[in-house]
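Selected chains from the complex are presented in situ; the others are not included.
Order of writing sets the chain letters: A and B. Residues in each chain are counted from 1.
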Amino acid sequence: MIKIEAIIRPNKLDDVKAALDALGVQGMTVSHVMGSGKQRGRTQHYRGQEYVVNLLDKIKLETVVSDAEADSVVKAITKAAATGEIGDGKVFLSRIDNAVRIRTGEEGDGAIR
Amino acid sequence: MVKAGRILAAGGLFLLAMGAARAEQDIDTGDTAWVLISAALVMLMTPGLGLFYAGMVRAKNVLGTLMHSFTMVALVGVAWVLWGYSLAFGGDGALIGSLEWIGLRGVTGDPGPYADNIPHLAFMTFQGMFAIITPALISGAFAERMRFGAFLLFMLLWSTFVYSPICHWVWGSGGWLGGLGALDFAGGTVVHISSGIAALACALMLGRRKHLGSEEMAPHNLTMTIIGTALLWFGWFGFNAGSALAADGLAASAFVVTNTAAASAALSWMLVETLHRRRSTALGAASGAVAGLVAITPAAGFVGPVSAVVIGFVVSFLSYGAILLKGRLGYDDALDVVAVHFVGGAWGALATGLFASLAINDGGANGLFFGGGLALLGRQFVGVAATAAFSLIASLIILLLVRVFIPLRVTDEDETIGLDLSQHGEMGYNLEAV
């Protein structure tokens, strides 16, 4: 199994979820993160003082899929999350050795669908 | 329209009741205390409205939405003193006031022409708080997408060229609607219909928020909306009972029906929700309370408590229906100003034509259900229609004019980022900083 970890723009989450839905991928875990990279933050002002916030709100979406699905899932995410502007984010792939569905105790590919 | 019994009765009956020992131009300290505290209460309503609205938007627009109310206290607060009050209450014109009281020249601590029992300045500032909240009410319509500069310019023009004239028509000396003899105790037409229909103009001109319908736009903090509702309700006692311009039986009566209608409408909104969706919500209870307060506003000094129960009970069904209708018609009145203030205000104005009773206020009239026939109801209808028509058209013209100088909407990117960062360079919450 492959874990696909995508860092995307918050306002792209709905599009990405729809794209995954279209592929039949429903299981995923999402969290609020902050990212730094090439994208520049907006400056904030509080009583004349300037704060440059260089950690920007991002969404991390994790989904563990079978080896076979990985490629199409990455493509779908990449397509749905892209705007072409700096800050679109990354997708990281890594190997998962096993998965267990807590409810049933099922392991392996059966646990993630 | 007749505001409070106070205004009309100022030269007559009332003075006798005050006790013979009081000279004609004397200020009554009890009445003055009541009107001053009422003015303070109405002032508090505007930030309260800001909280009510800001709780309903997404977190990235919370400050922008608060600013829509807060800056009205500042902007109209100054404009009212410099020219707004004079345009609304100066002179004897039918359509608009005069410039005689510009910069409050001649408006002093002595009683003025509108109330002989309180300082003219107390009357002025009490009225000023109404002038402040009215444009703020509109801002719910264009929440989450209006450019801040365009907002300020629109509001300055609207306050001057829509609020002041309508206020003069209804409450100003010589105002044509006041002359007709329709009733508006505390601002059903002047405040709620004028702003509620202007909200429609704004929603139409600004267009829908990006991704409305596809993205989730749930209220970001309903506890803030509840706090705002509490402050609105609290302040509304000043709004309505303060409009008696005296601490007397009429004020007490207005106070009671205000509370009663708000309570009744909160219950009936919860009921209609339960009928429609099987659950009653906190946002619903709050929305109902505000709708009830809107509806009782024109009627407050003219109807009794049981009538108030009915007026409040009915308004939730009308406003809730208008919200559902909005979904069908497709305009994006983001925070339902049309449904709550225009529909609620119009119902309240017409309900005054149904439920008004001379037994409550002998400076008023009898409505349809109290033996007065259709006469009052007809006058009320004229008031609603004239106010709505003028405010709708004038608001559209002002928006078109503002658009010549500043785009009304923020850019798409700024809308995505939110008003707080894009318009003000701030964030509402930094709850997780170290």
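Please note the rule applied: a contact is a pair of C-beta atoms (placed from the backbone, for glycine too) under 8 Å apart; a residue touches a chain by one contact, two chains touch by 3 or more.
These numbers were taken from a predicted model, which means no experiment stands behind them.
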* Asked: Would you state the complete complex's composition as copy numbers of each displayed chain label?
  -> A x3, B x3
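Heads up, the rule we're going with is that only the chains that are shown with their structure count from here on.
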* **Computed distance of Cα centres, chain B from chain A, in Å** => 46
* Report the residues of chain B in contact with chain A in the complex, numbered from low to high. => 211, 214-216, 416-417, 421-422, 425-427
* Residues of chain A defined as touching chain B within the complex -> 11, 14, 42-46
